Structures are given as structure tokens and as C-alpha cells.
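Presented below is the structure to which this report refers.
Removed from the display is one protein chain of the complex; every other protein chain stays in position.
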């Protein structure tokens, strides 16, 4: 493909939220990973669409829905409200028809005040994206509010595992030029760089 | 890569169960999709390991764990017991250490007596596989017992969406030669990741 | 307590929806079960609040939030959108502060087009209500659209199990005057009328 298009969506009801900032930062890292221009990342701040999302007509939301559906890669970000994604984000996603995100590689991003809600990305947000037909090859990215001040360490740790499957999902070779590429080039075709997949090693001392 | 290795795991407590049959059939279809030899699909029937899975030593299980961890593609199948996967399957997966399935592309397969439990694959089984580091790019494959007698229609319908992301996750080109490629206009939503995803069409008639 | 107050909430974006009708019908049955006046059931149709739910000020929504929080028993109903509750419903619930539904006995009601989404009540909606501090003693009530034309059989079947724990949660004696009271008065203190709790019987033929 030509350079993949990347979009960041924030479901935080406050415009210009830190959730949006985290989504943009993650999207820019992912754009670089996909050899796209980080400056070309598009941002959809659902807070600015709140006034029409639940209205019968919602032209600005329609435009945003189309932009996300047309993206190659979308970071779908939400703060944790009531142990799940926000109603604002869900109201936006509800406007899609069946398989409205088919062909989109999606990354759930959850910002939680407490680490106790870290599973919300996997058990609540990811199934919605999958239902919409998105491909979600990597783990959800979960950030606590304490991590928002300095995102790079958290993004690095997440990308160490997520980079390879995301690149593959975009039709790119998995192994090249991602932030953890310091891992030996020997990293086998399927395995993320950080996981040498030496099977017996995985089995040692299994269950706590 | 060379031809991907494919393994099918059944978490049904009855040896030689229909769950196993469905897992094998799905794995053979996926092997063909990945240009691998369907006859080379390996099968792990956890029913045959039940005697040692919860025991302090479990050499046969260790061998099975290593085989699954070394596979490129694994179908992880379970009947629905108490609205989730079986304890047998979870006892097997519990034996992995952290990221024990890193580098494996996994397909959750859930066989349910009632369609009411169809979400179990997405909300219960998939998060376990993701926690283990597996890449789960496609929707869970959910089969009702009524569908087991004639699997191909259900597999065809599922592959229409699942083939492209699974091929990509394996590092193969998404578009070529998959079983439903001949499917005509009937499968328009199959949009591979790079497709232009005619956005307005996705938005029509959104929410019921 | 005096006669419990009962409220029905519909999270369907269409005003006067069948979801609302089902929520009202369930609430009326529950009012009767609690020796309250079915005609006194209050109804909150979130479709009529959609215009302000995501706005900075939302006085009508505030009034509705207070009515639900003050109820003894609340039926919280939603159609299934994208395999979960609607954004409209979540946007309403997001307006509560921590433990905003403390002291409310809640019944999740999910209306799904396909039985395949029946788990949404238990895995998605219930955890939100629990997070808000509601007590959810009974199973979610799940209705397919096909059941909406004649609700009573589905409500009867659900109440056979749900009546006793709901009555207890309201501080009422579990055994009296509920629709399945034909079950022998001998039904022991804890056991729902339909479940004689003869332990060995529960164990027979356990796993399919």
C-alpha cells in the first residue's frame, strides 16, 4: 500500500483532553512505525461533536465516521467511566452500520484513573471494535493517569509487543524499524521482537 | 516464512468430541488458506491429557504446550460450559508462563448449544489468549451444535471476513487465493485492510 | 419499607420504542411482585433526553438521574448495539458520580435482534450498574425482538428464578405472592421457588 493513513479518536467528553493527547501521541508513534508521516495523523475529538452525536442529524459526525472508516489504522481512545468506555465514544460508534470498521486496523486505548480498570480495553472496548469488523491484532494500550505526564516509556513497553502484529496487519513486514528493533534481527518471522518464542522457556514456572 | 504450521486444540472433556472435529476442520481450512498442507495439521485433544493437567507433573501436557506455542497458527476450541470456556481448556492454558503464546496467531472457536452464548469467544476466551501474548486478528468463530453436522457453510461465512486479517497476521499477502475469493459481489464487506472502504456506505442506516 | 418505588429506563434512541415498552412491562410485573402499584411505575425514556445528555448543562437529565437514584427498584433497559448497551444509555449513566446508584436494586434488561448477543447483559451492562453501586441480585433479563410481541411467557420464565432474590433485595419476604408461587410453600428460605436445591440432583449429568 501507499503510506498508511492513521487517525486518532478521543471519546473523552472534555475537548482537548489528556486522553486526546495520549491518543495523538500513540497514533504518531504508530504512524512512524508504519513509515507514514506522523504529522499527517488526523485527530477526531468527539467532545467537539457531542452536541450532535445523539441528534437525528449529525453531519459533522458523519464526516468523522467516514474519516475513521477510511483510515488504515485507528487509535480509539477513551477514559474509563464506570469501569468501561464512555457513552460519548459508544454513541459515536453506534452510528456505524454493520461492519462499519471493516478494513480498519484498530488499537483500543484506555486511560484509567485506577489500574483496577485496566481490563476494560480487552473485555469491553475491543469486542465493540471487533463487532464493527475492525481488526485488533495487538493488546489494548492501557495507560493510567499517572503515566500521561511521560508517555514514551509506556508506549515503548507496549510497542515492544504490539509493533510486529500491527505492522503485519497493515501488510508491512513485521521486523523492520520499530522502536524495539534493537532486538536481534534473528527474531523469527512470527514472533514479536521481545519474545524469542523458545517454547520450553515459556513453560517454566508457569502458574503462580 | 516457510509453510506455516497449524495446530488445533480442543478443550472438550470428551475425547474425540465434535468440538475436536470442528477445530480440526477449521484448522485444515486455515492451513489451505495459508498454503500449508491440511494433512499436516496437528491436533491436541485435551481430553487425553485430563489426567495430568492438574497434577504436579504433566509431561505429556508439556509437550502439547510446546507444540502449540511453536505453531504459527492455532485454533483454540472449546464448548461453552457455564457461559464460558471449559475448565479443562483453562487448566491447560494456565500452565503457560507469561507471554507463552507470543508469536502465535490464534483463532478462538466456541461451540455452543445455544446461540445465547455466542459472545463467550470474544469476552471470555479471546482476552485469555491475548493475555498470553497471542495475536487474535479475526473474529472468534462461533458454531452452534446445529451447525456441526455441516460445517462448510459456517466456515465459509466466517472466512469471508477472517481470511484476510489471518493471512496478513501470518505475513502472507491478504488478497490472494483464499477460499472465498471466488465469492462474487455477495461478499462486499470483506474489505481487506488496504481497501478504500467506501465510507458513506458503512454509515447508512446505522443504528437499528 | 413502604411500598417500593419502581422506575423503568429505556436506552433506546427512538422515543416510545419497543425497548421502552418491554422495560415498562417488566417494571409493572416487578411492582406487582413487590406489592407496589404497577400504575405508579415511573418511566424514563432517554430518547427524549438525547438532546442534552452530552451537553454541558442537562437539567432534564439531572431530574431523571435523581428519580432513578431515588428508586427502590430500577429496570435498566437497552437494545443491543454493536454487541453491547447503547451509547445513549451509557451517556446517561456516565453522569452519575461514584456510587450514584447505591441503594438501588437494578435489573438489566437487554433486547437483542439476535440471540447471539444475550450475554451482553451479564458481561457489559451489569458491571456498569455494579460499578455505580447498584445491587443486581437476579439474572439479566434478555429478550429477543421476536419475544416482544408477547412478553408474558418470557417474563414468567425469568421471574421464576428472579422473583425471590429481587424480593429479598428489597427487604421483602422471598416466598410470597410471586407469579410462580404455585411452587410448594416448603421452598426453603434461601432457595428460589423453582429450585428445590436438592444438592445431589444438581450434580447429575453435569457437563455436557
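Annotations for the structure displayed:
So that you can tell them apart, the chains are marked A, B and C in the order they are listed, and the count of residues begins at 1 in each.
Basically, a residue touches a chain if its C-beta (ideal position, glycine included) is under 8 Å from a C-beta of that chain, and two chains touch if they have at least 3 such contacts.
Predicted, not measured: the structure shown is a model, and the values here were computed from it.
The chain not shown here is touched by just one of C:23, C:65 or C:159, and that residue is C:65. For the options C:9, C:22 or C:119, the residue in contact with the chain missing from this view is C:119.
Shown as candidates are A:32, A:98 or A:119; the residue that touches the absent chain is A:119. Against the chain not displayed here, subunit B makes contact via residues 13, 50-51, 53-55, 81-94, 96, 123-124, 127-128, 131-132.
Taking the whole complex into account, subunit A touches the unshown chain at residues 13, 79, 81, 83, 86, 113-120, 122-124, 142, 207-208.
With the whole complex as reference, residues 1, 62, 65-67, 69-70, 72, 94-105, 119, 122-123, 126-127, 130-131, 133, 135-139, 161, 165, 168-171, 173-174, 188-192, 194-195, 197, 199-207 of subunit C touch the missing chain.
Basically, only the chains that are shown with their structure count from here on.
The count of contacting C-beta pairs peaks for the chain pair A-B.
Chain centres here are Cα averages; for subunit A and subunit C they lie 34 Å apart.
Chain geometry summary: the mean Cα position of subunit B and that of subunit C are 35 Å apart.
Separating the centre of subunit A from that of subunit B, both taken as means of CA atoms, is a distance of 23 Å. The residues of subunit A that reach two or more other chains are 94, 96, 123, 127, 131, listed in rising order.
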